[in-house]
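Every protein chain of the complex appears in place save one, which is left out.
Per-chain residue numbering starts at 1, and chain names A and B are given in the order in which the chains are listed.
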Amino acid sequence: MIPFQFVTAFLLICMGIYAFLYKRNLIKLILALDIIDSGIHLLLISLGYRLENGVLPTAPIYTGYETLKGTPMVGPIPQALVLTSIVIGVCVLALAMALTINAYRHYGSLDINKLRRLRG
Amino acid sequence: MKNDMGLIVKTMARATIPLIGIFGAYVVSHGHLTPGGGFQGGATIAGAGILFLVAFGLNEAKKRYDKNIYSALEGLGGLAFLGAAMLGLSVAFFYNILWKDKIAFAGQPGTLLSAGYLPIMNLAVGLKVFTGLVSAMMAIALFRRWKK
Partner (left out) sequence: MNRTLGALALLFILGVLLIVANPQYGLKFGLGGSEWQKYRYTDQYYIEHGIEEVGGTNIVTDIVFDYRGYDTLGEATVLFTAIAGAVALLRPWRRDEDEE
């Protein structure tokens, strides 16, 4: 059977792509970008899981309570790269919102079928 | 017209904003021991700032917001991050010279003053993220150029 983490990630990506293609409000397009980001991050993190025979892994932190030198740990590299990607997603969202506010001021509506005139 | 929320929200905000600030400072400064670090703690403290803006209205927030200081602090955070990376330039660019030659921040692994330049970088990145997010939020709230 396919693990449920991959199914959820692919569903999120497909729903985000559908909303990005067929909706007309600008704010909904920006939210669709955020949903696609969330799907990709879930896919990347769930690829780092590790299953020794019978022992459940823990987070990659040496807390001193239950992690001695032999307990299996989840891979830490995908988590470090997804951390960077989350911050970049927030930056793209902030810039897109600033552009949307300026577009609403110029055209008076948020419908992308009406934003067609390229005037100075 | 007053643009703040009701009495219940203002009282709860007065109680929880300092607690969020203290928790965010704990997450930032213990970044090398527990889950957390610079980016996560900075976003938490920015949550406290945005709660102040939402609960008390724009007029109260405009009295305490000085855009030159926030802009200077953001640049200072970026420069501190770059300066801490250049300390070991005699060997390599991101070389952890404070831990390998035992100059400062060199204790037992697991205590607060350990791990070389990691606490310095955590504080610098936390400051940068907090000031950046609060600046962007105030810029959106102070927008006045609506066409009549």
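The rule is short, and it goes like this: contacts are C-beta pairs under 8 Å (C-beta built on N, C-alpha and C of every residue); 3 or more make two chains touch, one makes a residue touch a chain.
Keep in mind the model is a prediction, meaning the values are calculated, not measured.
Contacts to the hidden chain, counted on chain A, fall at residues 1-3, 5-7, 10-11, 14, 17-18, 21-22, 46-53, 60-64, 72-73, 75-77, 79-81, 83-84, 87-88, 91-92, 94-95, 97-99, 101-102. Seen across the whole complex, the unshown chain contacts chain B at 31-37, 74, 78, 81-82, 85, 93-94, 96, 99, 106, 109-110, 114-118, 121-122, 125, 128-129, 132-133, 135-136, 139-140, 142-145, 147-148.
We adopt the following convention: only the chains that are shown with their structure count from here on.
Our note on geometry: chain A versus chain B, Cα centroid distance of 23 Å, whole angstroms.
Residue ranges of chain A in contact with chain B, taken from their complex: 59, 61-64, 83, 86-87, 94, 97-98, 101, 105, 108. Chain B makes touch with chain A in their complex at residues 34-35, 39, 110, 129, 136, 139-140, 143, 145-147.
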